[in-house]
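One protein chain is absent from this view; the other protein chains keep their places.
Letters are used for the chains, namely A, B and C, taken in the order the chains are written, and counting of residues starts over at 1 for each.
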Amino acid sequence: MAADTFRLSFAAPAWAQTARAGQFVNIQMPQHGDLLWRRPFSVHDADSAHGTLDILFAAVGRGSRALSRCKPGDALDVLGLLGNSFTEPAEEEEVILVAGGLGVAPFMLLLRQLRHWPGKKTVFLGFRSSRQVCCAETLVQRGARIVLSSDDGSAGVRGLVTTALEDYLISRDARQKVLLYVCGPTPMLRSVRAVALQYHIPAQVTVENRMACGFGACVGCPVELAQPRPDGQKYLLACKDGPVFPLEEIVFND
Amino acid sequence: MAADTFRLSFAAPAWAQTARAGQFVNIQMPQHGDLLWRRPFSVHDADSAHGTLDILFAAVGRGSRALSRCKPGDALDVLGLLGNSFTEPAEEEEVILVAGGLGVAPFMLLLRQLRHWPGKKTVFLGFRSSRQVCCAETLVQRGARIVLSSDDGSAGVRGLVTTALEDYLISRDARQKVLLYVCGPTPMLRSVRAVALQYHIPAQVTVENRMACGFGACVGCPVELAQPRPDGQKYLLACKDGPVFPLEEIVFND
Amino acid sequence: MIDLSTQIASLRLQNPVLTASGTFGYAEEFADFYDLNRLGGVVTKTVTIEPRPGNAPPRICETPAGMLNSIGLPNVGVEQFIAEKWPFLSRLVNAVIINVAGKTPDDFVRAVERLDALDGIAAFELNYSCPNVKEGGLSFSSNPRVAEQVTAMVRKVTRRPLITKLTPNVTSISEIGRACEAAGADAVSAINTLVGMAIDIHSRKPRLASITGGLSGPAIRPVALAKVFELARVLRIPVIGIGGIQSAADALEFILAGAAALQIGTANFMNPGAALEVVEGLEHYCAGQKIARLMDLRGAVKLK
Partner (left out) sequence: MIDLSTQIASLRLQNPVLTASGTFGYAEEFADFYDLNRLGGVVTKTVTIEPRPGNAPPRICETPAGMLNSIGLPNVGVEQFIAEKWPFLSRLVNAVIINVAGKTPDDFVRAVERLDALDGIAAFELNYSCPNVKEGGLSFSSNPRVAEQVTAMVRKVTRRPLITKLTPNVTSISEIGRACEAAGADAVSAINTLVGMAIDIHSRKPRLASITGGLSGPAIRPVALAKVFELARVLRIPVIGIGGIQSAADALEFILAGAAALQIGTANFMNPGAALEVVEGLEHYCAGQKIARLMDLRGAVKLK
């Protein structure tokens, strides 16, 4: 795997049948000690034949580092399956998946779901540098065309994934119906949102808010609506109403 | 080893030269999480040739259970050598070591120190049952005679270690000079103290108070003096003034 | 048969385990995890007379053995609560306690008055930790005079058991408890969260949009236990213990300190089955220790 990136596979036969891309699991970290919360991770892949679920994660903090030290046979306390999932394309001619870093995680399962869908599948994969690159080969095996970019140019095109995306959108035939799927860090989501609005392309995004519970109990993971609802509702919950949202309907303040 | 009893050996060449029986080390538990404190353990044995220090411990709680899962090569954060140590016998003709359960820990090193001491060495070893018994053979190898007892009679004499001790003291020649070394749970210490006072036998005890620091900084580990000092001092510190005390000078008011 | 039951004024609970307001939604969120009727009862998320959108994000952050929150009491308001949330709650056979808050004493009165019309409400819990706009934003339970006044006003509009939920952020929680008792409260619950704060040193911003928030979880358990102990010693009305309870062992500490019932809060997030596990753990403990009536342990801490 890429630097500090880990794939963890665990047995979950029932979930392996029903998991839909976009959904997530909430895992209690091993040796959690004074880490109170579980940590949420997107379902990366689900293998119904083997009855396993995969997550793909970066060791960025105490929890994920502890998780990365799990060994085969260790027991994990996993809460799932949580959240909604991506809506699959209908009459579109192309789907474009935009992933910033580990934002690629849910797309592995999405491409599995779309294996019989006849349209064109393009994945824009942006990483900081070549050391972080992962999943590219498997995504190709799953029928996608990859446009790789990196901040330092050490892998694929130099620059932000959003620049690569915009270049592509400018050059394509504007009459073709396209659907965007987006996952990545907030600044990237903000840029892609601007691009999607500009080109009038419908987009679905998965958000990664901090979560105390993951199932709607703490109301701690609000996502702000671009337009408050008539009844005054200003927020949706990332864990329960999401984590997948229509990108145009929400905003990323701060 | 006996049930839930573990011996842990770690490299500490300098300490292995200088450690004296009665001293202890204070160890940060692996994956300590919300366990704030280190955990204190007596030096069980010190091997100056190999440069290692041993501790012998029971997995009784979160910290010691985590410690018991240490694997060779793991790094440990150990603070030491802490505390005072047993005074070795001088003109006595016999030393009697009284250990309740894992209270046997410091006696392994004590017998190593006494290997050239010519007097008689008797160890009263009390355990709950045969499943807990440990160290008996090695103690014999180190020149001690063992009187084993267990609460349920499954090993050695049935009954408390103090009963066995008192039987022995009654039957011995009262003119012979004896010195007691005592380590074990508080109720046992209390009984042995009564016996020692009754038979006018000098005794040294190691106490196992809870400790936040282990080096005199928190003042959290007081041991009560049987007689307050003339200047009003009522307590000594287990970690700094001890853990070895003259048994007659302190009381165990739970 | 082990008797786990307890009594809060006229309200008999089959066991002392309740869920804490704001950590259990309107119970529906937990219906998939276990049979809710196994609990002593549930306390709802705070309901206010008008709908509230809640605070801007970020609303939560993790701290050592605890968490900070400033959720801001988002809720659909009393009318929509009755229309949308009550139908599910009203089908529970154990105690359903409605937690109410307001910005002014009058808000409390109006909400309780309206809700009192519903059949099947076991009790009201008044969330006195929220800011009182009439008193410059100080909480309703930071001043005994105010706590007494609001309690007396609400007392007039309902005959149902009235529980006042106290903030720990005061010099003397027992003074506030006494004021509530004098004004006719049937029980107090304690504690609500401690005021706390955390800063992200990278962005240099507070970790909560509201700057400060409420600290909960195991970290605050010793504080909660001290407050419950203090209240139980001076009040005649029962005290409901809240704060960092994760297990039956934790719950027993509160019962020994004098609590007549308990609420499980933050623990529900990490372990959705936490409240039921406390019930089962208490049962198991009583069986093992041959204790026929759990409440015989109430206040049984040995002080000498």
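As a convention for this text, a residue touches a chain if its C-beta (ideal position, glycine included) is under 8 Å from a C-beta of that chain, and two chains touch if they have at least 3 such contacts.
Computed from a predicted model, the values in this text were never measured in an experiment.
For the chain that does not appear, the touching partners among the shown chains are A, B, C. The chain omitted from view is touched by exactly one of C:Arg91, C:Lys205 or C:His284, namely C:Lys205. Checked against the full complex, the candidates C:Leu13, C:Ile49 or C:Leu68 give a single residue touching the omitted chain, namely C:Leu68.
Only one of C:Val76, C:Leu194, C:Leu262 or C:Leu294 touches the absent chain when the whole complex is considered: C:Leu194. Note that of C:Glu125, C:Glu253 or C:Glu277, the residue touching the chain absent from this view is C:Glu253.
For chain A, the residues in touch with the chain missing from this view are 34. Mapped onto chain B, the footprint of the missing chain covers residues 28, 34-38, 79, 209-210, 212-213, 215-224, 228, 231-235, 253. By the touch definition given at the top, chain C reaches the unshown chain through residues 63-66, 68, 142-143, 169-171, 194-199, 201, 203-206, 211-212, 215, 217-223, 225-226, 229, 244, 249, 252-253, 256-257, 300-303.
The criterion applied here is as follows: only the chains that are shown with their structure count from here on.
If you average the Cα atoms of chain A and of chain B, the two centres end up 57 Å apart. Our note on geometry: chain B versus chain C, Cα centroid distance of 47 Å, whole angstroms. Between the Cα centres of chain A and chain C there is a gap of 37 Å. Counting partner chains per residue, chain C has residues 64-65, 218 touching two or more of them.
Taken residue by residue, chain B touches two or more other chains at 34, whereas all remaining positions touch fewer.
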